[in-house]
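Quick notes on the structure that follows.
Of the protein chains in this complex, one is absent; all others appear in place.
Which chain is which? They are A and B, in the order written, and residues in each are numbered from 1.
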Amino acid sequence: MLTDKGKISVTQLAFLVFPSILATAILSVPGITMHYAGHDMWLSPILGSLIGVTVIGISLGLNRLYPGKTIMQSSLLIAGWLPGKVIGLGFLLFLPHLNGLIILEYGEFIVNNALPKTPLLVIMGTMVAVCAINVRQGIEVVSRTAQVFVTLLVVMLCLIFVLLTGELRPAELLPFMENGFVPIAKGAVAPAAWFSEYTVLAFLLPYINSKKHLGRTMLVSLVVTTLAMTVTNLFCLLLMGDLTDSFAFPVMIAARYITIADFLQHIEALIIAIWIFGIFVKISVFLYIFATSAAEWFGLDDYRPLVIPLAFVSMLFSYWVVTGAAGAAALISASANIYTMMFLVGLPAAIYGLALLKKGLKLLSKG
Amino acid sequence: MNTASEAEQETQLTRRLAENGQVLRGVFAGCEDVVFHSFQTIHRTSALCVYCTGLCNTERLEQQLLAPLEQTGLAVEPAVEGSAEVPVASIHQIRTVGQAVTAILDGEAVLLLDGQASGKGYPLYKVPTRTPEEPAAESTVRGARDGFTEALATNQSLLRMRLKTPALKLHSNTIGEYSHTKVTLVYVEGIIQPGLVTEVNKRLSRLNIKDVLESQYIEQGIIDQPFSPFPQMIATERPDVVVSNLLEGRFALLIDGTPFSLIAPVNMFSMLQSPEDYYENIYMSIFVRWLRYIFYALSLLLPSAYVAITTFHQEMIPTVLLLSIARAREEIPFPALVEALIMEIAFEALREAGVRLPKQIGSAVSIVGALIIGQAATTAGIVSAPMIIIVAITGIASFMVPRYSASIATRLLRFPMMILAGTMGLIGVMLGIILVVIHLSSLRSFGRPYLSPAAPTFSKGLKDVLWISQPRSK
């Protein structure tokens, strides 16, 4: 029993997932990976995408064993009612953390780069309100807006990259593997945390209308996401070299650096504006997951009444998770990655393992 | 029809002519234009012919109906039953008072004979009509020059002329408590999306309005989301537009009394397509179509983008341009937002003034507008020249939209956009765009998503949006 009657296509699902990972990754990943992996940082996302493969595998596997059920519902069947509810509660407690963090990242970014004097509350509040309106319209509308905005986002990103090609210095790729493989792996932790957000699939897969090409589309989506991350990293590296990790948002610096014929310049406000589309989809997706999961946990028929209160809760959490910009940076870089991955990879993996075990036992007892 | 006669609607006609006559005279009391012509047929039967002078062709009535009955005695009663003797097509039986009233108001001549419990309706219409001419609001350089008229029958014929197939179905409903307007649902069987016809009929039957003076009355009542600024049906005067849409699986509503027909289900992109796109060279059409998309976006966003950039993101403006804007704005007393609002409102006022005036005076308005606002206001230092340019481009952009009703949405939404831009800069504009897109995504036109074929994507339809599908030889 799903709390939303809407159905979306596999392509639309891919459109939803893409910005859910990339919107925030594009800002922070180049700096973090540069910090750890040096000039080889462009390899880190590729390594990190292994987590993406794992998570997609878990989500698809769960969906195959329990078709038409979100992970909240299938965990009840797998682990039993009480443990299932506890797992669900775990997700419910984690999701506002994640939402709050995303919202805060948005707010901080805008305050730092575009509207320094505007109160954070207004910036985050307007965005959350818009997202809540979006989420209330149901998964179909969420995915349609995602389609429109992701298309714009991709076109604009490509445009920036094309406009920047003249400024690139391929020599910055060297030295290759200056300190061996270990830094690359260390740098891969951050992208991996973002790739673990592919777990949204476990919540969204029941809404697709046909499973045709599901696995294939998801893999293509993963490849595209990895590619986008790698290209972003590469551009930052080739443009800024060693300076990459000295900037808070390297991509912004890259955007500021564009000068075409002395006319088109300093278009970072435009870049921020376009980026807002991406973060809008991301917040919407996570808010949607939060709302539907909560509705499922409480056993409601419709998630809509929960959207506004939960959006409010997410706002509150964005104030609680961290204090100050330094705090936000810490939370998205180091130990927080482990925390994120624990919930987004560890928990689903445990559930899936249990499900497989149960299935195996059943087969054993039968055979 | 007034409520007192509700009961009479179902009253059967009696065998006595006097009684029937009395009832009808009661119904039409105070209606000068309804004529009650009593006479005796050549066989000495009392007869009553009731008709409406303006709507009934009295010449034909005399020649084809009254003359044969009164003089030549061709109609041998009671064999009038067969009616073969009266040279009028599609005669029909009238059994109740209600039917008689409707027939008279439709312009038929109703003949009642003494001793018969049923009358006859002779459709001898003479509807005031004009000949089809090129619609003023939708002229094209190349393409058919005929347009719909106020007469339903003419409009139907214009369609049938272009689609000579029995698959073209026409089905009429009468709508309007007082106006009894005939609304014809037109579709092509086999092409129309299944289920649509029942849906439309259902919605039409639920309509409860007094009159239908324009197609908007119907549109407002049957669309999915009446509170949206975006049009959910195309209103057109051009039969070729209707035909091409019928062949794309849509239906059309022809409405008696107005040259505008309605087409649905539509999407965002069909609003931005002109019939001429398919009549001209394909590359030109693609170019023009993309130009239209861009300018449609501009007509919504340009003033707000200007406000946002000049008051929030000055670093985005190329240096030289910023310097000239700074120079132009130096003596302007208003903030950019207020300046933009004043100018846009002034522009809308000018436009409205120009539309309502007769053509001869209309040009005077544009002279006044151009002189006062364009020239005097800038030299007086009340409005900056860049702002005039912005408003002018926005105006041109909104004129580029081929469907007038589609440009209404951007004209209205421009103002909230400007306020958002004045509050949060480009971020505000983006939030505005997001809200508009959410609205468009949730909008449906007769169950079809408004943003299709872009979102949700249908690759086949998308081709016609980005490109032009053109006919190919086999």
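One rule holds for everything that comes next: a contact is a pair of C-beta atoms (placed from the backbone, for glycine too) under 8 Å apart; a residue touches a chain by one contact, two chains touch by 3 or more.
What we mean here is this: contacts and distances are computed from a predicted model.
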Checklist entry - One chain of this complex is not shown here; going by its UniProt record, which of these names is it: "Ion-translocating oxidoreductase complex subunit C", "Amino acid/amide ABC transporter ATP-binding protein 2, HAAT family", "Spore germination protein KC" or "Cytochrome oxidase maturation protein, cbb3-type"? => result "Spore germination protein KC"
Checklist entry - Quick one: which of B:L323, B:I345 or B:I396 touches the chain that's been left out? => result B:L323
Item to check | Listed residues B:L337, B:I373 or B:I433, member touching the removed chain | outcome: B:L337
Next on the checklist: Which candidate, A:L93, A:V122, A:V155 or A:M342, sits in contact with the chain we can't see?
Outcome noted: A:V122
Checklist entry - Taking the entire complex into account, which one of A:S49, A:N99, A:Q137 or A:N337 touches the absent chain? => result A:Q137
Checklist entry - Touching the missing chain, which residues of chain A? => result 114-119, 122, 126, 129, 133, 136-137, 171, 174-178, 240-243, 253, 256-257, 259, 262, 265-266
Item to check | chain B, residues in touch with the chain not shown (by the definition above) | outcome: 227, 310-312, 314-315, 319-320, 322-323, 325-332, 335-337, 416, 419-420, 422-425, 428, 435, 438-439, 442
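We take it that only the chains that are shown with their structure count from here on.
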Next on the checklist: Help me check something: in the complex, which residues belonging to chain B touch chain A?
Outcome noted: 309, 312-313, 315-316, 318, 424-431, 434-435, 437-438, 441-442, 449, 451, 454-457
Checklist entry - Quick one: in the complex, what on chain A touches chain B? => result 8-9, 11-12, 110, 114-115, 118, 122-123, 126-127, 130, 133-134, 137, 140-141, 143-145, 147-149, 151, 262-270, 272-273, 276-277, 280
